[in-house]
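Shown here: the complex without one of its protein chains, the others still in place.
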Amino acid sequence: MNSPDLSDQKAVDLSPEGTAKAGVILSSLVWIYNWSRSNSVWPLLFGWACCAIEMIGTAGSRHDIARFGAEVFRPSPRQSDLMIVSGTVTKKMAPQVVRIYNQMPEPKYVIAMGACAISGGPFKQGYNVLKGIDRYIPVDVYLPGCPPRPEALLHSLMTLQKQIKRQKSLGRTITNPAYGEGRRIYPVPELRGDDLFPPFNPEVWTPPAKNPNVEDGCPAGRKSV
Amino acid sequence: MAAIDHKGVIRQFPELEWEASSGSLILSPEKVDEVVSWLKEDPAYRLDYLSCVSGVDYLEKEVKTRVRNEAGKMVFKTSLSPEKMEVVYHFYSMEKKTGPFILKQRVLSRENPVVTSLTPHYGGAELMEREVYDLFGIRFTGHPDLRRILMWEGFQHYPMRKDYVPPNDYEYEPTPHGDVLERARERREELEGQSP
Amino acid sequence: MSPVQTMPPRSYHIGKDDLGADILEVAMGPHHPSTHGVFRMDLKLDGETVVDLKPVFGYLHRNHEKIAEDITYPMSMPFTDRLDYLCGMTNNWAYALSAEKLIEIKVPERAEYIRVIVAELTRLVNHCLLIGFFVNDLGALGTPLLYALREREKILDLFEVLSGARMMVNYIRFGGVRCDPPDGWLKECQRIVDAFPAFLDEYETLLTENEIIIARAQNVGVVTREEAINFSLTGPMLRASGVNYDIRKVDRYGIYDRFDFKVPIGGHGDCYDRFMVRMLEMRQSVKILKQAIRDLPEGEIMGKAPKIFRPAPGEAYGRIEAPKGELGFYLISDGTPIPYRFKVRPPSFVNLTALRHMCLGHKVADAVIILGSIDIVLGEVDR
Partner (left out) sequence: MSLIGKGILKGMGVTAKNFFQSYYRKERLPTVEYPEEKATINQFSRNFPFLLYDGDDPVDGMRCTACTLCERACPPQCIYIIKDKDENGKAILSPRIFDIDTSVCMSCQLCVEVCPYEAIRMDSAFELSNENRFEGLLLNREELLKPNAYYHEIHPLEARETDDRMAAKAALAEAKKKARQKRARLAAKNKPPPGLKKTPPTRKKPPQREKSE
């Protein structure tokens, strides 16, 4: 699985010196390309849980996500650029989410909206709740809140737009057709027994180092009954 | 809403037990069909609407009750309450606008609990009983389509039972407490053992 | 291909068609724009006719009940917001009502009135949004839903001033409500309630006489009176089938016996009736709201609740008329501050029992609107 060069975070320098270095025509082409792409992010029309209602609210006339060029909610993953994971992903649902992600064309982005999508949130101690969708698919923007208000979703969209504008690569995403070899496809987890297998995809997520703050024997906290 | 008097049903079926503490009628699974169809048709009851079906799991445990001993003093007496499973039905009558009437099917086995389904009498019991089967493992005889409903096929245990231990998936916990802390540590050791 | 299963309560005999076509199995969902979330219908189709349907649940099973059996009674309150995430206030109230049955707490008058106000506002939010979704399923993409969202935002602003949050309000407490409405809230509420009938008139002009809605929704998904009772349907679903049963009238919980309102009843039990019953219920809610705002007394907002909620061993079942139907909480206490059993009786889950029965014999496009007319919210169906 070779992923396209999307992770290059270096900003395009538009100052005279920068453009001289990159070539004026090429760098302005990159800029125009990124500008138009960031202003036509089409999200996937799919709601998981509570946050989906706020997502629909964002599409309503009060907050009007159309001002950001993202009002075209596509029901088909093959026509959308952005997956807003708006709600709790359960273990039963996780294989389907990865499958939908695999069907999306490149370049594709993921916003984990709300506590549940990031880490399982308030329901993380449930036996059927996945502790964060980033265990199986790469997430670009994390949006905390339970649920985040519509303006927060707009803010996360702006964060994503900034991220898109920073991208330097031009060639690969243009030359690669949507269903080309550069499409990121991740293995779909399986439901085995009581749990998902594998527990996470090491390609996109590894458990971070132990939180240095955490000490053994924290005094408070509930014990299961 | 007017409560329902239970004396009539006890008069009709004198062998039934009435649990006063919860105000419910205790049924053994064999009697269910007869009693429920009577309750549904009897003009004094007309329980035509089944509101809620819930499963309850009781582990074997010691209970302390205050009793008066021979000397007349109040003392604590420990007794062993047996393990049991219950399916609790809440009935109302839409016709007479009365209720609730609580009916409990009790089985004294957690290994292989079998009760009688009410689906032939009340179509609304279908999904609720399937849920009880899925989460508690109580099997309903006479149910047309008894499958897992909330969990996937192939799930091995019954998660709402009191002794169910969920799979350990605490790979990383920034703010762990109590049990979670312990389980997260176990999980971390397990993962570190796996990686070379 | 497996043979067609004809199961009670109603069976359809499918004659072999001229082309000898097979039965087609289609899994609709969990990612489908018109299943209102992560719900799946496994359909068996003969041509376009539904010959069997199996609902598949559990894609949003968040273990609310298991978590609630690990934490104390007051800590479960914010979780109830997330059951039916359109109607946080009524969920709070149903849970508080059941807990108040476990420990007798007298709720002060003012708190009761505030509860009625917020519950009826919730009903307005739910019904007008649901009708938006329903006609969206019919093909009216956007417009009615956008109007509904516009009105919803006004009511959510009220909730935000009152409780701090738009959806997950966590506002009602055992024995009362968390805080008093701030100055000017009632006035604003009055303004919005007064302006609401004008919106309803407009909404009705837009929708109720529309020939497409009439053609698509009438005589589709019919449930008769007896079937509705047998399937344990509640709420607008039940009343559309002609059963006069509203828990606000029957149980008279809270202070609903003080208000003058009517219960809209449908005559045919089809999708159009369910849609109209909700339309009419909104008008009744406005009526209740006007009376409640007028009569709201001064006084305390919290009753004498114990500091640590530790009920004596026992059980309680409390239910209210939530916008979707009967929402009940069945609590068993074993004398500790943690509930031994915490069971939710969700209205939309039970209402889904009738889905198969309603869809059999209809076209697959009708299955979509029948599901839309049931008014499900997956947070509540799967918990």
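Things to note:
Lettered A, B and C in written order, each chain numbered from 1.
Just so we're on the same page, a contact is a pair of C-beta atoms (placed from the backbone, for glycine too) under 8 Å apart; a residue touches a chain by one contact, two chains touch by 3 or more.
Treat the numbers as computed from the prediction; the structure is a model and nothing was measured.
The chain not shown here is in contact, across the full complex, with A, B, C. Contact with the omitted chain, checked across A:Ala70, A:Ile137 or A:Leu154, is made by A:Leu154. Across A:Gly47, A:Pro107, A:Gly121 or A:Pro189, the single residue that touches the chain missing here is A:Gly121.
Contact with the chain that does not appear here is found for just one residue of C:Asp22, C:Glu104 or C:Glu209, C:Glu209.
Where subunit B meets the chain that is not shown, the touching residues are 174-177, 180.
If you put the missing chain back, the residues of subunit A touching it would be 61-64, 67, 111, 115, 118-125, 132, 134, 139-146, 148-149, 151-152, 154-156, 158-159, 163, 208, 211, 213-215, 218-222.
Touching residues on subunit C toward the chain that is not drawn are 71, 74-79, 143, 147, 150, 153, 157, 160-165, 168, 170, 178, 182, 202, 205-212, 214.
One rule holds in what follows: only the chains that are shown with their structure count from here on.
Computed from the mean C-alpha positions, the centre of subunit A lies at a distance of 42 Å from the centre of subunit B.
Measuring from the averaged C-alpha position of subunit A to that of subunit C gives a distance of 31 Å. The distance from the centre of subunit B to the centre of subunit C, with each centre set as the mean of the Cα atoms, comes to 25 Å. Within subunit C, contacts with two or more other chains are made by residues 58, 61, 63, 66.
Residue positions of subunit B with contacts to 2 or more other chains are 150-152, 159. On subunit A, the positions that touch subunit C within their shared complex are 45-50, 52-54, 56-57, 59-62, 75, 77, 87-88, 90, 92-93, 96, 100, 116, 122-123, 125-129, 146-147, 149, 222, 224-225.
Residues 30-33, 37-38, 58-64, 66-67, 69-71, 78-79, 82, 85-86, 145-146, 149-150, 152-153, 166-168, 336, 338, 378-379 of subunit C are the ones touching subunit A in the complex.
Residues of subunit A touching subunit B in their complex: 92, 125-128, 131, 135, 191-196, 199-200, 207-208, 210-211, 214, 216, 218, 220-224.
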